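Yeah, one chain of the complex is gone here, protein chain that is, but the others are all in their spots.
A, B and C label the chains in the order they appear, each numbered from 1.
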């Protein structure tokens, strides 16, 4: 699975993108986030504030219960603050 | 009093502007319009459809009961159809 | 700021001048009205806008002042043409700059609704059946009425 980090999640994680091998027990977004937090202090820091972490699976917004699979592209980022005024 | 005509009121009256001497009995917009209609067939044609005639006195919108005086500039025109879409 | 003119205008230049060196402005909402080739009476070759010199400027200034009183605006502009115009030509620009985008949208729409019903302009369309003066539309009255002060 390709995992992307944006904005301050990228800073905290220390990189923009990584390739990870998903354990069989991880099947949805909630499980994925819980598992990612165990991987390193950087992962834990990036995901510490769970309520503000937004998730996209294959470039579409996803919720906690949405499924994830090994070939997916998952992006993690804070709420968007697009360029209007 | 200077009286101005715009759009199809101007066409029907046959001119854009005239100088008129107001009778003493004419003191408001309603009386002015009633008097103007008696002046000529052109005046009558311009003012035949009273409900659609809009009036401005000294360049401000005026209602039937608003006062008019000899030195005023009075404009008569149809509802505006300004240049939007 | 308002201007009534025969000449064409460039919305980008107008808006750049409106914003000027004001770096507090977060957004500009603008409306550009264009001459349509189709009118109610069919295709038109051109139209002529008549106005009331003096009153037109005065009324436009009054409505800009009202918009500025109702909403927190940084700048507000109406440029309106008169004379003969062909399909595709720009008739009017209403532009509003504000640090609050809701205020900018509301104020711009207010100006445009107002223009349709109160600005002393009259449209003469040159159609297949000759020239005809355009009649007012009930929907424009309704659009303007929504801004009545409660």
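The rule is short, and it goes like this: a residue touches a chain if its C-beta (ideal position, glycine included) is under 8 Å from a C-beta of that chain, and two chains touch if they have at least 3 such contacts.
Everything numeric in this text was worked out from a predicted model, so none of it was measured.
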Pick out the residues on chain C that sit against the missing chain. 10-12, 15, 19, 21, 23-38, 87-88, 99, 101-102, 104-105, 108-109, 112, 143
On chain A, residues whose C-beta touches the chain left out of the figure: 4, 6-8, 56, 59-61, 75, 77-85
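Note that in this section only the chains that are shown with their structure count from here on.
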Separation of mean Cα positions, chain C and chain B [Å, integer]: 25
Let me have the rounded angstrom distance from the C-alpha centre of chain A over to the C-alpha centre of chain B, please. 72
Per the C-alpha centroid definition, the whole-Å distance linking chain A and chain C comes out as 48
